[in-house]
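In what follows, a single structure is set out as structure tokens and then discussed.
Missing here: one protein chain of the complex. Every other protein chain is in place.
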Amino acid sequence: MAIGRESLENVFKISNPKWRTSITKVEPNSIITRGYSQEDLIGNVSFSEMVYLLIKGEMPSKKESKMLGSVLVSFCDHGVTPPSTQAARMIASAGSPVHACIAGGLLAFGKNHAGAIERSMKAFQEFIQRSDLEEDIYNNAKNFVDGYLKKGSKIPGFGHRYHSEDPRAARLIDMAKKHGCIGPHTRLAMAVQEILLEMKDIKMNIDGANAGILSDMGFDWRTGTGIFMIGRLPGLISHVYEEKVREPDFRKFFDVEEIYYDGMEERKVSYIHDLKRTMD
Amino acid sequence: MAIGRESLENVFKISNPKWRTSITKVEPNSIITRGYSQEDLIGNVSFSEMVYLLIKGEMPSKKESKMLGSVLVSFCDHGVTPPSTQAARMIASAGSPVHACIAGGLLAFGKNHAGAIERSMKAFQEFIQRSDLEEDIYNNAKNFVDGYLKKGSKIPGFGHRYHSEDPRAARLIDMAKKHGCIGPHTRLAMAVQEILLEMKDIKMNIDGANAGILSDMGFDWRTGTGIFMIGRLPGLISHVYEEKVREPDFRKFFDVEEIYYDGMEERKVSYIHDLKRTMD
Amino acid sequence: MAIGRESLENVFKISNPKWRTSITKVEPNSIITRGYSQEDLIGNVSFSEMVYLLIKGEMPSKKESKMLGSVLVSFCDHGVTPPSTQAARMIASAGSPVHACIAGGLLAFGKNHAGAIERSMKAFQEFIQRSDLEEDIYNNAKNFVDGYLKKGSKIPGFGHRYHSEDPRAARLIDMAKKHGCIGPHTRLAMAVQEILLEMKDIKMNIDGANAGILSDMGFDWRTGTGIFMIGRLPGLISHVYEEKVREPDFRKFFDVEEIYYDGMEERKVSYIHDLKRTMD
Partner (left out) sequence: MAIGRESLENVFKISNPKWRTSITKVEPNSIITRGYSQEDLIGNVSFSEMVYLLIKGEMPSKKESKMLGSVLVSFCDHGVTPPSTQAARMIASAGSPVHACIAGGLLAFGKNHAGAIERSMKAFQEFIQRSDLEEDIYNNAKNFVDGYLKKGSKIPGFGHRYHSEDPRAARLIDMAKKHGCIGPHTRLAMAVQEILLEMKDIKMNIDGANAGILSDMGFDWRTGTGIFMIGRLPGLISHVYEEKVREPDFRKFFDVEEIYYDGMEERKVSYIHDLKRTMD
């Protein structure tokens, strides 16, 4: 069968797209994101509303937008204590451009540093999904805690290596109460805290509080690290900027005296080579 | 001189700090950022205010905070057209964790992709600093444009590879007028646009508009890429999430037919080795 | 107790090292790696021997060094088909410096792209560790394959998305035979191939061959991705260099026609806001 060139080109275009996306449609002089033209979004939605819209695909109510704003603010900065901040500043000191410093900092958002928020959201969401919500919340929380105790593993979202009482957690719960954003996940988190406080004098941390709140707002646990990164990015950028404008280039972060070598004593390549080659 | 161990330890602590920061002070159960306790910040400032506070070190006025919110929203997403978004989704398809996908995406914020905002801010700031602001703005803009024409180089902040009229730019200028955030840098940008429109039918793009506005708000040009990254991060995260939940693992982004090899024809290692070794 | 400042400083230095390493000892004008001075290593060991020494902590025999050389060469390049190479070139086109392009490329070494070598090494090593090596190898391989069939999961190290017969695998096995580097892991890989060929017409790929060989050479499976990265890095660098010197800046890797938007149709922020706010 022979067909016209133009119509065939159209067939090719439509039938074989490389990319499919439901986020933004780009056409000449028009950018539509989640169904809204960007001219309409600029000035009409706050940045928190934009974050919500991008990740959840729909516009938040005013209360949800305020709540997400509080969550994002709570992740803002923890000084120079986190490895992400230290790595970003080291890379800045080594003379890399800002975007490379930030990328390097974010690479430290590994499972030990930033993983707790997603682990906590996943645990809450999976537990709530299979729980009888008519059941007493305290009993549910008891089962939740027992599961971890049996495995002997740490409960994500509780305890902090710098704070015996994470000052952000209680404040976040207060905001959730104020904005009516408390549902079964946050209630579970609060009941777990009650149990752990009595058992081990351990309190909820920022990850536990946000995991409950974000879950009650309907965020999939797979978006947890992303939301943490959004909240922390402005802090990382201010640290990279501070390093670049206030500190000397290529400074030594550790003294040689802080390094301890416990490897092999000195030997000669030729001696070892002779030994090894007799093996061949 | 002999001294007590404890007092000496204190001397060591104070006299030899490894890190100096003016951003956040972390003490047990207390986190103070830019002079505000984080409990006080959570719920009392919007996320845009937090961004402003972290980067500039001080709290914005209400109008400044709204203006920065509009700037951040304007950077939100450009679909799957930018190399940063494509790289992030490729890395997601390859099975890396979210933070690694985002880091990889940000690494594409190179001078050709995200560099225009800083180049534009730098150009505006340096030009305004050495300009006589009593002088007619149109004459100043003429000099600004002439400088680029003489060098034969592109003026950063004007023209766009997808849009003949970037829909975000005009809207941002409108918001700047509304919030009283227009100063000499934005006025320069507007006058430059007037000249370029007549000469070459080229309009201001999002970078030119934001470069003028951010400069008038007092942001150092070195923070431009950082602010772009803050605005774009939620979009990148939604793309990585979309890739992970909607697309097959390790999909082929290009067909083999789209690849063209124009290197050496086949030859034998042994033949070349024999030739080369006669040279030694 | 009062003590002299100098002796106390020494106490501090020795008792509180921040870093412990067995790899390299750096002292003024002296660098000792794995027990050899670097002056002694330069010129006396090949780069493959150096790789072996760094990762295993000891010098290889001549045969082991040749074998590792073959393994590293086998990982060298796969054109522009892998997402790591595509991402690195995209980041180069966006104008980032070489080290950022390479970092971005390596970030695509996720579990779907580069993960098979470690999964394969882990599977072989764990299986061999708990196997009776006196047992017939074919029976062992049968059990190995059955384990995967029961779970319905793919056997790492077998099959390739571009090659029905990966040309590198057979050659690597030949080299292993030649250098006497075949042990129980490689024998297992070969027997698994025999079974899969008959059952499903699937052959061993580069990962399966190298997983067997590296395991027989005593490399911990946790070093597999690292060894792959060492072998692939020169290829990635030549691609980034090629992109930078031969292609235009910021080229479009995809046409707009290749993008398909299936998100929300256009609506107005104001309308949605009004709807939502009645919910608060």
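Should a chain be cited, it is by its letter among A, B and C, assigned in written order, with residues numbered from 1 in that chain.
Methods note: contacts are C-beta pairs under 8 Å (C-beta built on N, C-alpha and C of every residue); 3 or more make two chains touch, one makes a residue touch a chain.
Note that the structure is predicted; figures quoted are calculated from it, not measured.
Within the whole complex, touches from the chain that is not shown fall on A, B, C.
Checked against the hidden chain, the listed residues B:Ala87, B:Ala100 or B:Leu233 yield one contact partner: B:Ala100. Listed residues C:Ala94, C:Met175 or C:Ile259: the one in touch with the omitted chain is C:Met175.
The missing chain, though absent from the display, is touched by one residue of C:Pro60, C:Gly110 or C:Pro184; that residue is C:Gly110.
Seen across the whole complex, the unshown chain contacts chain C at 18-26, 28-31, 33, 37-39, 41-43, 45-48, 50-51, 54-55, 66, 69-70, 72-74, 76-81, 97-100, 102-104, 106-107, 109-110, 114, 162-168, 170-172, 174-175, 178, 220, 222-223, 225-227, 229-231, 233-235, 237-242, 244-247, 253-254. Listed for chain A, the residues touching the missing chain in the whole complex are 1-5, 8, 12, 79-81, 83-84, 86-87, 90-97, 100-101, 103-104, 107-115, 161-162, 249-250, 252-254, 256, 259, 261.
Along chain B, the points of touch with the absent chain fall at residues 13, 16-26, 32, 34-37, 40-41, 44-45, 57, 59-63, 96-97, 99-100, 103-104, 254, 256-270, 272-273, 276-277, 279-280.
Just so we're on the same page, only the chains that are shown with their structure count from here on.
Homomeric contact chain B/chain C: same residue numbering on both sides for over half of the interface positions. Rotating chain A by 180 degrees superposes its CA atoms on those of chain B, with the angle stated to the nearest 5.
Our note on geometry: chain A versus chain C, Cα centroid distance of 26 Å, whole angstroms.
Separating the CA-averaged centres of chain A and chain B is a span of 20 Å. The geometric centre of chain B is 32 Å away from that of chain C, both derived from CA atoms. Looking at chain A, one finds that residues 18-26, 37, 41, 45, 97, 99-100, 103-104, 254 touch two or more other chains.
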